[in-house]
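The structure's right below; bear with me while I get my questions together.
Excluded from the complex is one protein chain; the other protein chains are retained at their positions.
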Amino acid sequence: MPNKLSVGILGATGIVGQRFIQLLEHHPWFEVSWLAASDRSEGRPYAEAARWRLKTAIPERVAKMTVSPATPAGAPKIIFAALDASIAKEMEPEFAAAGCAVVSNSSALRMQSDVPLVIPEVNADHIRLIESQPWRRGKGGFAVTNPNCSAIGLVLALAPLHRRFELETVMAVTMQAVSGAGYPGVASLDILGNVIPYIAKEEEKMEEETQKLLGTLNGAVIVPAPFAMSAQCNRVAVEDGHTESVSGALRDERAMQPRSRGRRPH
Amino acid sequence: MPNKLSVGILGATGIVGQRFIQLLEHHPWFEVSWLAASDRSEGRPYAEAARWRLKTAIPERVAKMTVSPATPAGAPKIIFAALDASIAKEMEPEFAAAGCAVVSNSSALRMQSDVPLVIPEVNADHIRLIESQPWRRGKGGFAVTNPNCSAIGLVLALAPLHRRFELETVMAVTMQAVSGAGYPGVASLDILGNVIPYIAKEEEKMEEETQKLLGTLNGAVIVPAPFAMSAQCNRVAVEDGHTESVSGALRDERAMQPRSRGRRPH
Amino acid sequence: MPNKLSVGILGATGIVGQRFIQLLEHHPWFEVSWLAASDRSEGRPYAEAARWRLKTAIPERVAKMTVSPATPAGAPKIIFAALDASIAKEMEPEFAAAGCAVVSNSSALRMQSDVPLVIPEVNADHIRLIESQPWRRGKGGFAVTNPNCSAIGLVLALAPLHRRFELETVMAVTMQAVSGAGYPGVASLDILGNVIPYIAKEEEKMEEETQKLLGTLNGAVIVPAPFAMSAQCNRVAVEDGHTESVSGALRDERAMQPRSRGRRPH
Partner (left out) sequence: MPNKLSVGILGATGIVGQRFIQLLEHHPWFEVSWLAASDRSEGRPYAEAARWRLKTAIPERVAKMTVSPATPAGAPKIIFAALDASIAKEMEPEFAAAGCAVVSNSSALRMQSDVPLVIPEVNADHIRLIESQPWRRGKGGFAVTNPNCSAIGLVLALAPLHRRFELETVMAVTMQAVSGAGYPGVASLDILGNVIPYIAKEEEKMEEETQKLLGTLNGAVIVPAPFAMSAQCNRVAVEDGHTESVSGALRDERAMQPRSRGRRPH
């Protein structure tokens, strides 16, 4: 595979890191050549350091790789970051400053004004924001983020409506699977026979990320889409797959009415 | 118990009929003296005709009662009706016409213009609508209905907001327990590890009943509350108890903004 | 596909029939050329007659096939039968008598003395029993059955132990998925937050089938394996996949003790 691009995974032993390894196993462009995790795992063979939780087997080649320290020295130029937000906040800028292209799955930098938050099908042009990043002007590194899992599905559905009719109000209610909370995550006593009507920080993320994703690039800034937005996030007894119920109103009155059977006053 | 009012239950062998029996067991005003069900049950002792599904025991006195035919002859003046909507449509008017006060749990007559749909804490005054009923002017019978289970919780919360600020838009999303679908109801293969994003006729009921409940009595008609209303109903893997996530906007702008973090255009 | 064997499916519209269609789609030996179901489906295109419930799509070729009447006239020589036991009892002998090789998934004929009940890895030799079947001596047809789903997993594990050490006692407890009850099958109100400690006829099937499967062919009879057997079958809130906990004792005392930490008297 001499033509593949060498990539590294930060936070390789966690569930998200494992998913990166799984998805990149047969990737036509990328080859995982570097795995980093916390001090506890450093220096150990990956198969031993990680408690593998996915249903497919650990790729044999990856199983034997030694876990590297989580520092830019020796890391490849392309980094997929699967870190907790609290750690990502420090570590992702460090790798970008050292010249790496950091593609992050964490919420740490998502709302930072010069960091693109991207769904390729929706706002690929926001990627130009990386030219405003200080790291880019230094050693050439940069950071790009992907959105919250619940925002992705919502925005993919909203984008064409927004382009054609302009959204005025969006009210989204989620019923999210427990896998989104990681492992061990949600306690079974909390979810069996129950709906948990709150997911910490999730509603804020959905609201502000949706507006940034549907916003417009204006020089070195994203102007958020100016609709009113309310998100309410619930956890349900489902293993995988989020469900969302969405209502709202459009600005272009000639085009479409909000879905409503309400009788309006005259 | 010579001072208690004698009451009957129509559809006494079903789950809702059983719940009426359970709730009326120690009632200070009412005594169940008549139970009616389909032809199949008629003439049999109740304990044998009904497949009792509640966790509390069948009241001993009720267990021994004989199931009566579902006709007004011999029925007491007060009837709690627990019938399927299709049957209720024929049978409830028949009992009202024969002089009975029919208190119905079915959707059959709820939206009929001269039938009150009542939550006592919210719109007790709508009860005056019974004076417009033809049965009232004949033998004196009448019919009153209670709302859909999901509308009750919603309207109890909306009523004080509507009175003070006037609702402009209501967007309600439900996550409803499987018990609401009766027994056997929802198949376990459909709900385990899943959210069912549709409940037949439930959204229509929630929307139109909410507007009628919060409407105003104007002579012999209810003028429905004129807000825009959207309901989306989901079934979740919960045994008992519905959850609802609600958003919306109020008309009195000085008073309150909809819960939203949206940036508004200037 | 000129060299493939033409096969038919009896009960093709049910869940088991659908599974036969799914599993045979790319089979190297067999080609489904005939689908039969109840009168209600007869003459209609399969895609319209069946309410397809599997996650993979209906094979395009099968979707367009017309459902045949469930009679041997016009049926191919090899029939996979996916009928309810009550119907299978009449219909499977009818097809065998007409010269078909009937491979049945139902319990109807399993315990009939001249019908082989086979797990190929365990008792392939029992297949010789078909030579004792009257149909074989007539037009040459015969019937073979596969075991109850819970018996299969149990017997695959017991077989090598029985051969080497001879089973004396087997006590099996199952925790079975709801998919085993078909659709709609188990009501969600019965299984959410619950274990259902009884599955009609399942314990009898597991007990007698296990003894027949591990029995020995003696001329035209199977002598059931002579161990004491107890099965207790429970339904649990799992979509797919049965779990079993098994204990027991072996006859060959020199070889092995039952799994037990019991202190024995001297």
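By letter and in written order, the chains are A, B and C; residue numbering begins at 1 in each of them.
The rule is short, and it goes like this: a contact is a pair of C-beta atoms (placed from the backbone, for glycine too) under 8 Å apart; a residue touches a chain by one contact, two chains touch by 3 or more.
What you are looking at is a predicted structure, and each value in this text was computed from that prediction instead of being measured.
When the omitted chain is restored, the residue from C:T56, C:T216 or C:S245 that touches it is C:S245. When you scan C:A70, C:A237 or C:L250 for touch with the missing chain, the hit is C:A237. For the options A:E90, A:E121, A:E239 or A:D252, the residue in contact with the chain missing from this view is A:E239.
Here the missing chain is touched by one residue of C:L54, C:L156, C:V195 or C:V221, and it is C:V195. Listed for chain A, the residues touching the missing chain in the whole complex are 178-179, 183-193, 237-239.
Residue positions on chain C in contact with the hidden chain: 169, 171, 173, 175, 193-195, 197, 204, 207-208, 211, 224, 226-230, 232, 234, 236-239, 243, 245, 247-249, 258-265, in rising order.
Across the interface with the omitted chain, chain B contributes residues 192-193.
The rule is short, and it goes like this: only the chains that are shown with their structure count from here on.
Chain A and chain C have Cα centroids separated by 46 Å. Residue positions of chain B touching 2 or more other chains, listed in rising order: 193, 237-239.
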